[in-house]
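A short worksheet on the structure shown next.
Take a look at chain A:
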Amino acid sequence: ADDLTLQLKWVTQAQFAGYYVAKDKGFYEEEGLDVTIKPGGPDIAPVQVLLGGGADVMVDWLPSALAAREKGAPIVNIAQPFAKSGLMLTCLKEHGIESPEDFPGNTLGTWFFGNEIPLMSWMGKLGYATDGSEGGVTIQKINFNVDPLLQKQVECATTMTYNEYWQVIDAGLTPEDLVVFKYEDEGISTLEDGLYTTEENLEDPEMVDKLARFVRASMKGWKYAEENVEEAAEIVLENDQTGAQTEKHQTRMMGEIAKLTKGSDGRLDEAAFDRSAAITMEGGMITKEPEGAWTHDITDKALQ
Partner candidate 1 sequence: MIWVLFAIAAWLLGLSVNIWLARQKPSGWASLASPIVFGLTLIAVWEGVVRGFDINQVLLPAPSVIAARFATSLDILWIDFVQTVIKGALSGYIIGCGAAFVIALAIDRFPFLQRGLLPVGNFVAALPIIGMAPIMVMWFGFGWQSKAAIVVVMVFFPMLVNTVQGLQASDAMQRDLMRTYAAGYWRTLLKLRLPAAMPFVFNGLKIGTTLALIGAIVAEFFGSPVLGMGFRISTSVGQLALDLVWAEIVVAAIAGSAFYGIMALIEGRVTFWHPSQRT
Partner candidate 2 sequence: MQENQSVISARNLDLTFQTNDGPIHALKDVNLEINKGDFVSFIGPSGCGKTTFLRVMADLEQPTGGEVTINGVSPEEARRARAYGYVFQAAGLYPWRTIGGNIRLPLEIMGIPKAEQAERVKRVLDLVELSGFEKKFPWQLSGGMQQRASIARALSFDADILLMDEPFGALDEIVRDHLNEQLLKLWARTEKTIAFVTHSIPEAVYLSTKIVVMSPRPGRITDVIESPLPRERPLEIRETPEFLEIAHRVREGLRAGHGDD
């Protein structure tokens, strides 16, 4: 079988269920592939792994991929299994925040590493300064958890529909205690969890063929996961080597993830791409309109 390595953007969880399902259910094997899945983490820049030769394909979010490309990393989007964004801003109701008008004077926590960009451009659109000055908001960098929100170090915090939000709920708060602003609803969403490879790989016909088979099998995995939420969560759990994930949380996450992948057959939506690129540019993360940052070649081949 042909070897192929996939670098994830984050730790093993239902966010990447499609790939684990494809592997466990033998979809990759059917395509003659032997796929290795490398989990990510906060200190892994998948682009570096990809360029360093540690992986053939990676999962990344579009803004950070575009930024990397502009910095000279020749990476290209080859498929987009996620149709919608799961990012949102979650606030405690007790702070009296009901709509974006109430933001000024408050501290908004967000992850950095490029994840702050949509929030920055949103604040730009709303006309708020982000340096804590009068009439503006304070942006606070927070870690990948919701502790600062619970401990009231910030009034609002970035969460994913499928993960951090539920941690807030698990901590004992009810949906009624919270106010959420989905990026998707505010018109500032960017594309998440796409598949990327290097330009060099795309010049090699053999590799292109491998990638097409990979994307086909992966999408089959995704669709299977959408249909069989519980089984998919189970598979993810089995693949988690930290032994830290719980069944309850992963099943729920799979349910939410299914909502985001539902609209996609893997083909990148050009309009969504352009919108994401524009927002990324407004946020200042890239300076030029990206060119050649995506291709339909692979999905076209895969979906034949």
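As a selection rule, all candidates are chains of the complex that A comes from, given by their letters.
Quick note on the criterion: a contact is a pair of C-beta atoms (placed from the backbone, for glycine too) under 8 Å apart; a residue touches a chain by one contact, two chains touch by 3 or more; residues count from 1.
The structure displayed is predicted, hence computed values, not measured ones.
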Complex partner of chain A (touching, any copy) among 1 or 2:
1
Listed in rising order, the residues of chain A that touch candidate 1 in the complex are 42-43, 45, 47-48, 51-52, 64, 67-68, 71-73, 112-114, 139-143, 145, 147-148, 151, 153, 285
